[in-house]
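For this view, one protein chain was removed and the others were kept in their places.
Residue numbering begins at 1 within each chain, and the chains themselves are lettered A, B and C in the order written.
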Amino acid sequence: MTAVKQAENTTVTEHVVCPFCATLCDDLTIHVHNNQVVKVRNGCALAKGVFENAHKEWATPRIGGKEVAYDSAVEEAAKLLAASNNPLIYGLSATDVDAQKKCIELADLIGANLDNASSV
Amino acid sequence: MISLTLMEKLSIPMEADLITPDNLHDKSNDEIKRQTVYWGNKKKTIGDFFEVEGEKSDQITMVGDCAKVKLIGHKMSFGAVHVQGDTGYNTGSYMTGGSITIEGNTADYLGAMMEGGFIHLKGDAGHFVGGAYKGETVGMTGGEIVVEGNAGHETGGFMRRGLIGVGGNAGDFTGLFMLAGTIVVLGRAGERAGANMMRGSIILMNQTRLLPSFFQNGVVSTPAVDMILNRLRTLGMNPPLAGRYVRHTGDANTIARGEILMRVGNRNHVEV
Amino acid sequence: MVALQLGGAPAATLGEVKNRADLVIFWGSNPAESHPRHFARYSGAAKGRMNPKGRKDRYIVLVDIRPTPSVKYADEFIQIKPGQDFEVLTVMRMLASGQRPDADNIGGVEVQTLERLVQRCKDARMGVLFFGQGITETRGKHQNSLVIYQFGKEMNRHSKFLTLPMRGHYNVVGSGNTMCWQTGYPFAVNFGRGYPQFNPGEFSVVDLLKRKEPDAALIVAAEPMDHLPYEAARHLEDIPTIVLDPRETLTTKMADVVIPVKHAGVSVEGTAYRMDHIPIKMRAVLDSPWPKDDIPLSTIIERIKEIRKEEAKT
Partner (left out) sequence: MAIRIENGEVIDPAHGEDRVKRTVHIKDGKIVADAGLDATVIDATGCVVMAGGVDIHTHVAGPKVNFARLMRPEDHRYEHVSREDGYERSGTGGVAATTFTTGYRYCEMGYTTIVEPAVPPMGARHAHEELVDIPQVDKAIFTLLGNSEIIFQYLEKGEMSKINEYISWIMDATKSYSVKIVNPGGANMWKYRADIHDIDQKLRDFDTTPRKIVLAIADTMATLGLPHPLHLHCNNLGVPDSYKTAIATAEAMEGRPLHLTHLQFSSYGSSGKRKFSSEAPRLAQMVNDNPNITIDVGQVLFGKTTTITADGPFEYHLHKLTGSKWYNGDVECEDGCGVVPYDYKRKSFVNCIQWAAGLELFLLIDDPWRVYLTTDHPNGAPFITYPHLIRMLMDKDFRREQVEKISVEASSEIPLKVLEREYSLYEIAIITRAGTARRLGLEHKGHLGVGAHADVAVYRIGANYEEMFAKPAWVLKDGVVVAKEGKVTRQVFGATMYVHPARGFADIEKDLADFFESYYTVNINNYPVGLEYLPRPELIPCQVKQND
């Protein structure tokens, strides 16, 4: 185990991989208190930005700007994509391989255009 | 003549590679209407989008703004396609014979991987005229393309045989990786013409900055150039005749048997 | 990517740079600001098998159109005129094969300087050329990457020489790899005919949006409203747009549907590919109330299959 509980509501995780740039440094130590990152060791300024701000501005499920139940947002997404004649799926560069695989499967299913940041 | 009239302007593009004389010449209008096209992610028919009129023929006329209709004349080997408007991507790609005339503009990859035949574009072309698809190392291997307007980047990239004439300006990298064949630009060519070219000729009517891997190699005035320009004249262009050209050979980073001929003075040149 | 498809490249994992490289060139790349630890971990000061003294065992050259904060890490800075990378590299290829151009100065650089640089490349035990957005996003684009790969391949006649792109987003290499093994192509794919077709320009995001062709969009872990040219991104305002993202962004703010997800590498584990194609499993340090993004994506896939079945019945 690399995550060690130190005190109440505090964990320290070693060998953390930084999801900011493609250098993918994998030697960070992250201190978390009350589900907020309070200390980043070995990380550069960009890494600190990612982890220390990670608890801020979480997105919420919404349709047309109004907050909705999670399942409703997913259902609406499915309906919109099912009705599309020429959908675009874009992104993939800032998530993991499992999500990327699912994006491709979805694009295959609905005959979409699929692109990532390589083309930009 | 077969007449296809686009009923409504499209915003979602359509792949219509079956619109060729090869495929339509022996079909009745009803059969033509049933031919498959791909519109966005849907499988549709020609009849869903076009009014089909006329009788069996190897001549096809397309009426309307076909800017979102891709692959017109794809792999065609005979007959004629006349488009009274714009066309979309990949027009005349892999074509081996016959002719395509486009009154308007077209998108990228006009005549890409073309093997033979003639394409006459009255308006502007996109990038990769007579070019190679990504990863391919041989592009156009025969035929003739005339672009009366401007052409984009990499015109005649990887070209191995044939003739491309551009009446207006051309973008950067004209004749990129050219293996042989001839490209003529009557307007101005962009930068880096002939990058990595091995053989072949690029004839430019106006001065442009060449790569340092091209070396000036005398002034020529050859019947061969006049023959090419005469040929363009018969294809409907208006090149200046009888001129002298500064000859540059390169690209020095390949076998360097290519030449870029730049016309001395620019009298008679077509200002675009 | 397109350049790689045209000719391949001499590459290696970053540990090879750490262990053996004695000449490192950064071209159009500013690692001090864009990849701050690259220098310490792999390329500049890293100690390795043949570089026990780290920084002292390497000669570092920076090539750019203006001095950047990375200059202070370099032994030599070569400033070239904007948009002249292709010309300069073309001349370096010539010099490598013993040819000289007619000019003495190319793209703002003395040919003598380039000659010295080429000689250093030839004499290196292992030379590495890292190139960044400063060259891949200026005039010539993928042709600039291509000429770098060509130079690198030709340099292998004389020395061990590697050419490696400095990639930006942490898993952009993963997205290229995953798309490649499932579709054969690393980006710009269209499935409209029931199978993958590839054509950058025709099927790449900026061009599609500029031409206003998509009629719905799903954005997964990206910020098009911030990163794409506005003339492209604004089409997203006109069509139904769905965004999967852990956080509020400019894109979620304009989206029609927002589906929050866990933040890969922060609140959930997952595989990511480093710029040298090495996959690493990311760890999780925070909790999040939302599911991992493949879960809503799977639900969407299942729902669409059901909708299709219902449609087929009627």
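Here is the rule we go by: a residue touches a chain if its C-beta (ideal position, glycine included) is under 8 Å from a C-beta of that chain, and two chains touch if they have at least 3 such contacts.
Please read these numbers as outputs of a predicted model, since none were measured by experiment.
Visitor: In the full assembly, spell out which visible chains the left-out chain is touching.
Guide: A, B, C
Visitor: Which listed residue (A:A73, A:V97 or A:A117) would be found touching the missing chain in the intact complex?
Guide: With A:A73, A:V97 or A:A117 as choices, the missing chain is touched by A:V97.
Visitor: Of the residues B:D65, B:E136 or B:D226, which one touches the chain left out of the display?
Guide: Spelled out, the listed residue whose C-beta touches the missing chain is B:E136.
Visitor: Check each of C:K81, C:R116 or C:K153 against the chain that is not shown and name the one that touches it.
Guide: The single option touching the absent chain is C:K153.
Visitor: Using the touch rule from the top, list residues of subunit B that touch the missing partner.
Guide: 43, 133-137
Visitor: Over the whole complex, note the residues of subunit C touching the chain we left out.
Guide: Here the touching residues of subunit C are 1, 4-16, 18-20, 41-42, 46-49, 125-126, 153, 156, 159-160, 162, 176-178, 180-186, 191, 193-196, 198, 271, 273, 277-281.
Visitor: Using the document's contact rule, name the residues of subunit A that touch the chain not shown here.
Guide: Its contact residues with the unshown chain are 2, 14-15, 17, 26-27, 97, 101, 105, 108-109.
Convention: only the chains that are shown with their structure count from here on.
Visitor: Distance-wise, how many Å sit between the C-alpha centres of subunit A and subunit B, to the nearest whole number?
Guide: Here subunit A and subunit B have centroids separated by 45 Å.
Visitor: So the centre of each chain is just the mean of its C-alpha atoms; given that, what is the distance between subunit B and subunit C in Å?
Guide: Whole-Å distance between the two chain centres: 32.
Visitor: Two or more other chains touching the same residue: where does that happen in subunit C?
Guide: 191-193, 200, 213, 215 - these are the residues of subunit C that touch more than one other chain.
Visitor: Going through subunit A residue by residue, note those that touch at least 2 other chains and give them in order.
Guide: 84-87, 110-112
Visitor: So in the complex, the part of subunit A that touches subunit B is made up of which residues?
Guide: 84-87, 110-112
Visitor: Okay, in this complex, where on subunit A does subunit C touch?
Guide: Contact set of subunit A toward subunit C: 2-3, 11, 13, 15-26, 30, 32, 35-37, 44-46, 50-51, 54-64, 70, 73-120.
Visitor: Using the touch rule from the top, collect the residues of subunit C that touch subunit B in their complex.
Guide: 2, 5-6, 86-87, 90-91, 93-94, 97, 99, 101-103, 106, 139-140, 143, 150, 191-193, 198-202, 212-213, 215
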